[in-house]
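Okay, here's the structure, questions in a sec.
What you see is the complex with one protein chain gone and the rest in place.
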Amino acid sequence: MPEMPQRCSALFDAYQTGTFGAVPEDGPGIQLAERRGLAIIHLAGPGGDENFRTAVKGCLGCEAPVIPNTTATADGRCLLWLAPTRWLLVSARDAPGDLERDLSAALASHSGAVTDVSSGRTVIRVTGRDARQLLAKGCPLDFHGSRFKPENCAQSILGAINVLLHATGDGTAIDLYCARGFALSMWEWLTDAAGEFGYSIDVAIQG
Amino acid sequence: MNGQPFRNAEGGIIDHDRSLGFTFNGRRHQGFAGDTLASALLASGVRRVARSFKYHRPRGIFAAGEEEPSALVQLRIGARTEPNVRATRVELFDGLVANSQNCWPSVDFDLGAGAAWVSRLMPPGFYYKTFKWPGLLWPAYEHVLRKLAGMGVAPRQADPDRYEHRFAHCDVLIVGGGPAGLSAAIAAGRAGARIIVADDGPEFGGSLAAEAGPIDGAPAREWAAVAVAELTAMPYVTLVRRASVFGYYDHNGLAISEHVADHLAEPLPFQPRQRLWMVRARQVVLATGATERSFVFADNDRPGIMLASAARTYANRFAVRAGRRCVVFTNNDSAYGAAADLAAAGIEVAAVIDARPGDPGPAAAKALGTGIERLAGHAVVATRGGGALTAVEVAPLNESGDSLGGSLRRFDCDLLCVSGGWNPAVQLHAQAQGRPVYDDTLAAFVPGPSVQAERSAGSAKGTFTLAGCLADGMEAGAEAARQAGFEAAETPPVPACEDEGEAAPMRALWSVPPPPGLRRKRFVDLQTDVTQADVELASREGYKSVEHLKRYTTLGMGTDQGRTGNVPGLAVLARSLGADIPQVGTTTFRPPYVPVTMATLAGREIGHHFQPVRRSAMHGWHETAGAAFVPAGLWLRPQFYARPGEGLWDAIYRETVAVRTSVGLCDVSTLGKIDIQGADSAEFLNRVYINAWSKLGIGRCRYGVMLREDGITLDDGTTSRLARNHYLMTTTTANAGAVMGHLEYFLQVVWPELDVHIISVTEEWAAIALAGPDSRKVLERLTDDIDVSNEALPFMGVREGTFAGVPGRLFRISFSGELAYEINVPADYGQHLWEAMLEAGKEFDITPYGTEALGILRTEKGHVVGGELNGRTTADDLGFGRMASSAKEFIGKRSLNRPGLTDENRKQLVGLVPADGKTAIPRGAQIVTDPDQALPNPMIGEVTSACYSPNLETPIGLGIVAAGRARMGETLYALSPMRGKRVAVTVTNPVFIDPEGERLRA
Amino acid sequence: MTRYSIFSLARNALSHHEGWPEAWRSPDPKPSYDVIIIGGGGHGLATAYYLAKEHGITNVAVLEKGWLGGGNTGRNTTIVRSNYELEPNAHFYEHSMKLWEGLTRDLNFNIMFSQRGVINLAHSDPQVDAYMRRGNAMRLNGIDAEFLDREHVQAKVPILDCSTDARFPIMGGLLQPRGGTARHDAVAWGYARGADGHGIDIIQNCEVTGISIEDGRVTGVATTRGPITAKKVGMAVAGHSGHVAAMAGLRLPIESHVLQALVTEPVKPILDTVVTFGAGHLYVSQSDKGELVMGGDIDGYNTYTQRGNLPIIEHVVATAVTFFPIFSRLRVMRTWGGTVDMSMDGSPFICKTPVDGLYLNGGWCYGGFKATPASGWVFAHTIAQDQPHSLNQAFTLDRFALGHTIDEKGMGPVPKAH
Partner (left out) sequence: MFNIRCPWCGDRPEIEFSYGGDASRSRPDAPETLSDDAWHDYVFIRDNPAGPHAEYWQHTGGCRQWLRALRNTTTHEILATAAPGEPLPLSGERK
């Protein structure tokens, strides 16, 4: 039997690094990069149940946040709040299958569901001084620093596409998650919208 | 200055050193940077600019801003041409080209003006009363009428420019950047509120650019510049220029159209031409100013008649004399300031005609001090001139304003400045559900109590002094900030202004009676050519409601939405009804406050980006393989893969036959996939589907049908049991979203006690159907960890395993009716697997097939899709009646006992074959028993699917036919009069191929 | 009633139009009528007109809470067609079409009925099939219908983007040549004038606030202008059906939603056909005055505000610019909304109610303007005879209980989906 092949991003064919658009003197206002090779696991379960949360933490080292639109990160793993009973687990250091298996095992005695969706999501990181301006072109969230804070997440829409947004780190980079099937449309949307600010497409981030 | 005879050498805020060339009606002219098209035309001495909508009367420039009703031009040429543009809003750029519209052959000699000759025949309502005989001729009349109407022309080419949208949020949105708006911004900004200030002009300051006295001892413009500098330095302040707030929606949602690049010959690369802002504001300050209005008098529409404030703006802001000799006609003090400024600018002011019998206020002193003659208690009653104004006739007015006394006096002049009072711009307040109230002193509507979190300030509120506007603004800004949560917001001190003194009261005067015997048009609404006589006629004929008046006469229905015409219209109506203006009321204020291009509203979601495209993981391969695509919801699916030289049907039949004779593969990733987990999953499925699920074994799958609550079929698909409490449901592509929402509703709202978690995994899995007698052989080459023998993996079995090195799931299900499988792998490996399958199937001549072949295959097998699942069929209609479990409850079951649903005459699924065995059954045909019956011919059924079956080598079809199952063997007729077709068909079993299912179990 | 004719026009032109009489009177309500019609929209006024004309019943009042024609009649996109697939709708709307064709003369009032054709565009093969099925049903019901393939669509509407690589390519269209538009306000005015000419009282600014019932039989109404008794009462209040019916204790299979429309600034003729779309929501025509008149989808929730919101307008306009690229630079001049009575199957009700002498006309969704003449005609019949005409016998309230819904779109009891 053949080797396990490489994962292929939905943006593979369209992805071309370089600098584009109306670039001002002080450089492009936007940087775009795809995050590849992530393990992305959908976790469902009773968020209000202390035991459940303990089991999650025990397995991942990371708390399942109960406050809507917040995230918790530990050790390269991040849990993003999706709904009172749902989270998205994102890890740059695990293989999807392993993570799914470990978590399922840890939660075997709990109500809940662990579902690998690593292939089903495309993740694009948007950074740069005009990042929030760019997103405001199609997303109705308030991107003001006091509203969409570092390590906040939110599900909303961008243009006509459902997205999950995550203000990572100090909030200067925003990760956009969309369904794989819409990835190319979203990419076209972003690159077209970014033209006004000047933008660069950087080498894809592994993890 | 040669080309600009009406330009002063100095003054204004134009750049006298930067001259710009432009073309109007084919003639070259010069203007300066900072000009509008209107100011440049006036500077050049161009008077006649347009022809009116209905009577094609010559019209000139009437205003200096957004309210312009007359000077509408066709701006630019080619793909960027734009009709009905107000010359007063066009910032001049070098090379600008504009033309008069609604005239032929030219604005000076317009054949359309012939309409004026028959205008006596054409009062409002004329069309309703005529063109009825002979009836057939209306279309011919209509054809001619349409050509006469319509003003400018649409572009002929697609728009080369780009348009953007953006969402924005703020504590306080300030609409208008005049003295009131700027002071509101300063107050709110100093309090630390996040604010947006939008003004529709190219720079802030509003009317300060044209008319105000000093503020804090310096020219008002300088105060504005200092204010803007202070605001610019505040981090939380956004100033937007050339930005019209046009819509005030629910929950303080406001829309702005920003003209980013309209002042340029063309936008810079990547620069949008216009941008739509959708703002959510906690608080709003409306500092939108006020619009001056005119009077109704005979021939009050000639070029050369202009609002006094507009003439003043041209003089002060643009250093343009709007005429050589002018008469000012007013009923209030504000025009005296204009008269003084006009005189200072070098226009001879022949007289001020003041409708008020008494003395004006102190503001008049400056003008009268220069020796300008003032006629008190007089009115302009008529005007003279051909294409432009040459003189006015003036007469004394009696006390009630309804008759003239004394003799006419004539003043030669080429400019008549009118000032009939001011209308606060209450439109946005009214859009926000406020109800403007009539103020007798101002003779105008002012904002009433607010419904949303909004307040007006400055002249928008009816405060007409500069000091008052500044004070209003400061107060409103501070108040808005406090309401938005900045409780410590203070009202800044109001800067010092000149004491304007107490204004003398205005005299509410709307229309001036004509001199005896003079029957000339007296316009109420210049843009729609509605006259006083029209209004009176309408009310006489019973169109007395202001809304009827509007619709009968078209008053206020023009591109300016009656900015200058509405209130005079109401006044005339009120008088003819013997009522007060407040009793008559206003018509409804609606968005947009200023016209907004369709492109701006549409943004970037047009053309190919009209809706996002959803693509499967194998999309790239399909594209490279030259597939034709077909939209399926947002997905694009391969329809067929034509080989070079192959026709469409050749390709489709080749693909179909390949599946039945060897093996094919098809991208079925678009089917909805829902992961279901939890202890109550089986119970959940029991409630959702009509059939029973408790006994489905692990590793098995089952076909299910679900209903809507009204008992009609919602969707169908297979659901597999992957583990004890783990299922995977599939839905049709079309209904995937609806089914997901439906299931979530029941889980979250109706049965929250069920321990079930569902999530859509449609996007996670690439799904490939492998179908045909050789499919197992191909499969064997792809996987070595699953025993795919018939015994180990029988029909409707499910296994997990590895395929071409990729972990995935294998379902032995069949849509085509052949021995078939469906493989799911994580989408990132979809293309890899697809290519591996092609490779593995090479020796069996494996053939990719598209939706067309898929459609034929499933029709041959009698499987139902959209045409059959049409939202009107029950499970029983489709032959699934026996699947429905009587032992359990399920969604929709309770509706099934309704008589209409149990009627034995319902349309049931049947197969159809041509009686002659060869004639194609027309798609979309209706089914009748007697093709020759006179119309209406009762239809007992319809063809829901039809195709040629290359496998059976005969046309086949599916249909739903009344009591169809009892009609096996009957001959009926499929009629398609739309295609001129009529085919005798025999009713058969809907499963044409392998009814016993031997192939798929092989 | 003065007849409008060439002669009356000429005569009045000579007297500077000062002699035109009122098109209708503004009487005070009488204490009692044989029939009261609630709602002075097109349907109510047409009902009154036909009660007099066809059934000789003239002791009738039409009670309108605002100004006549100010409801949906005064705010619709004026499209008239009879391109229905299901039998009850097809026959009813075709009857309406025939009445439209003679209406200008019948009313002696030019309602500017303009049969410029209505095209429904298809963007996929299944949609082509569906339109084909509908067109064939129309033809077999004796209604005109044609199928245009892409080239013919392009020839008929040259400004359409018919390119094959469009996001939603145009595969063809169902054309009803006799479809078109009519001047909406004129329809209300023409019927009002006609009814008034038969002595019927049209009473504006008179809101019905209660419906009196004794022993299961209607006896009259309470209004803002006092109580009025009547032997029979017909409700024709469209978007307000729910709360007017509630005055009689009835609950209906209707939700009120807002449908928005817009007009652009006028331009010289560019579109001579009514065009509707199968991808996205849009229908568009160009009025005789030159504006493009457009409508789209309902906002999708219960409301009585008649306002509407921006996102739906954006979508309508984006659809328009996508299919008519040359619309891009034209400007929207006004947007507005109307409260539409969305029924559970998308088809109307013209029927008796459980209360004797009380009749219902409603459930028009966003398509009742074209029904106006036939709706009035059969409603008058139903009221006069106390039984439905064969053309409206399917439009009953009990069709849901009986399972005889008339669901053209097949969307089920989800009003926002019809």
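Order of writing sets the chain letters: A, B and C. Residues in each chain are counted from 1.
Everything below uses one rule, namely that contacts are C-beta pairs under 8 Å (C-beta built on N, C-alpha and C of every residue); 3 or more make two chains touch, one makes a residue touch a chain.
The shown structure was predicted, so the numbers you read here are calculated from the model rather than taken from an experiment.
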Fill in the blank from the handout: Visible partners of the omitted chain are A, B, C
Practice task
Based on the whole complex, identify which of C:E64, C:E85, C:D129 or C:E255 touches the chain you can't see.
Solution key: C:E255
Fill in the blank from the handout: Of B:D94, B:E646, B:E889 or B:D916, the residue touching the omitted chain is B:E889
Practice task
Quick one: say which of B:T441, B:N897 or B:N989 touches the chain that got left out.
Solution key: B:N897
Problem - Contacting the left-out chain in the complete assembly, out of C:T47, C:N110, C:T303 or C:T335 - result: C:T303
Handout entry: Hidden partner chain, residues of subunit C it touches
Key = 240-243, 246, 251-256, 300-305, 307, 309-311, 344, 400-401, 413-416
Practice task
Tell me where the left-out chain touches subunit A, residue by residue.
Solution key: 68-69, 82-84, 86, 140, 154-157, 162
Fill in the blank from the handout: Touch rule applied to subunit B and the missing chain gives residues 249-251, 253, 278, 280, 433, 451, 709-710, 741, 744-745, 748-750, 752, 889, 893-895, 897-898
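We adopt the following convention: only the chains that are shown with their structure count from here on.
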Handout entry: Rounded Å distance between subunit B and subunit C, as computed from the means of their C-alpha atoms
Key = 22
Practice task
Would you kindly tell me how far, in whole Å, the mean C-alpha position of subunit B lies from that of subunit A?
Solution key: 33
Completion exercise
Note: subunit C residues in touch with at least two other chains are none
Completion exercise
Listed in rising order, subunit B residues that touch 2 or more other chains are 278, 605, 609, 611, 613
Practice task
Spell out the part of subunit C that touches subunit B in their complex, as residue ranges.
Solution key: 4-6, 8-10, 13, 16-18, 20-26, 66-70, 74, 87, 91, 104-105, 108-115, 123-126, 128-137, 139-142, 145-147, 166-168, 183, 185-186, 189-190, 204, 264-270, 279-280, 286, 288-290, 307, 309-310, 313-314, 317-322, 325-336, 399-405, 407, 409-413
Practice task
Note which residues of subunit B are touching subunit A in the complex, please.
Solution key: 164-169, 194, 268-272, 278, 280, 604-605, 609, 611-617, 620, 635, 675, 677-679, 755, 757, 759, 761-766, 784, 802, 804-807, 826-832, 836
Problem - Contact footprint of subunit C on subunit B as seen in their complex - result: 53, 80-84, 120-121, 123, 126-133, 135, 138-139, 142, 145-147, 149-159, 247, 249-250, 253, 255, 276, 278, 519, 533, 537, 540-545, 547-548, 551-552, 554, 557, 559, 561, 588, 590-592, 595-599, 601-603, 605-611, 613, 630-632, 708-712, 866-867, 870-872, 895, 898-903, 922-926, 928, 935-937, 939, 942-943, 975-979
